[in-house]
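A single protein chain has been omitted from the complex, and every remaining protein chain is retained in its original position.
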C-alpha cells in the first residue's frame, strides 16, 4: 500500500525538526518568511534570463540550482502546512473546483487579464 | 491502485490550462513570479500578528484566507515544477538526505544560527 | 534650504505611526514581511505580461496600480530602515562603490551572468 508522498515528506520533516530540537523555530510566521526567502532565491535564478533562456534552464548549468530551490520551497511549504493543520492537496483541489466555475473555459480563452490557473 | 496526489494535481493543472489556452502564459519566469506573488499574500496574513496570534490563526477568522493562499502557492509550485520537469517530492527528499549529513542532530541541537530544516 | 526627501518621508511615517499608536506593530520582522507582501503585489501586476506589455505598463490601465504598489514598497522600506537606524541612500552608495570595483565595466560588458547593478 502506498502512503501518499506529501504525507511521507510531512512526517519526515517532523522527525527532522524534532531530532534537532528545531520545533521552537518553526512558528507560522517564521516558516512563512522562510518560504518567501526560498522563493526569492528561485526568482534570482530567472531574473536576468530572457524568456527563451528561462524555457531552457533545465538544460543549462543552473539546473541543479533550480532543483535545489524547488526542494527548499517544497520543504517549507509542507512544513508550514503541517504546523497549520492544512492538507495542501485538498485545499488546492477545492480552489480549482471554485476556479473552474469562476473562469469557464469558453469565457476566458487565451486571456491574460483573468488570472491563469489561480486567483 | 493509488495515484500519487501530487501527480494527480499536476495532471489536473495541465488540463485546466489547456482547456483555457493559458499554456502560453505559463512560462518559468511568469510562474515563478506568480508563486512569489501568492507567497506575498500569505505573508500579509501573518505580518501584523504576534507570535501567539499567528499560532492560533487557524482558529481565527483568517483560517479560510490561509487555506486559500496555501492552495494558490501549492498550485503554482506544482505547475512550475511540471513545466520544468522537476519531481518536487524527489528533490525534497534528496535535499533532506544531504541536510541530514550537513546538520547532524548532535551538532546543531536547538541552534538558530544553522538553518532549520533546510539550506 | 531643502530637507532631503527621504528624511522628510521618514519623519512623516514616524508621526503617522505615533498618532495611531501603531509603533507596537512596526517591529523589524513585521516590517520586513510587509515589505515582501507589497513587492508580491507588484509582481502580480507584471506576472502575465509579455516583456513588450510590461515595458508599456505605464501607458496601460494598470499605471495607477503600479504607482500604488511602488508607494507601498517605498513606505515600508523607509519605515523599516528608520526602525533599524540605517540610512538607505548611504548604504546604496557604499554598495555601488564596492560593485564598481567588483564589476569593472570592461570585464562585464553586456554579460547577464554577472548580477547587473547590484549583488
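Letters A, B and C mark the chains as written, and numbering starts fresh at 1 in each.
As a working rule, a contact is a pair of C-beta atoms (placed from the backbone, for glycine too) under 8 Å apart; a residue touches a chain by one contact, two chains touch by 3 or more.
These figures come from a predicted structure and were not determined experimentally.
Even with one chain removed from view, chain A keeps its contact list with that chain: residues 25, 30, 33-34, 36-41, 43-44, 46-48. In the full complex, chain B makes contact with the omitted chain through residues 29, 32-33, 36, 48-49, 51, 112, 115-116. The missing chain lies against chain C, touching residues 1-2, 4-6, 8-9, 12-13, 16-17, 19-22, 24-29, 32-36, 38-40, 42-43, 46, 49, 51, 54-55, 57-58, 66-68, 70-81, 84-86, 88-89, 91-96, 99-100, 103, 105, 108-110, 112, 116-119.
Here, only the chains that are shown with their structure count from here on.
Chain B and chain C have CA centres that are 25 Å apart. Chain centres here are Cα means. That of chain A falls 2 Å from that of chain B. In chain A, the residues that reach two or more other chains under the touch definition are 29, 32-33, 36, 49, 51, 112, 116.
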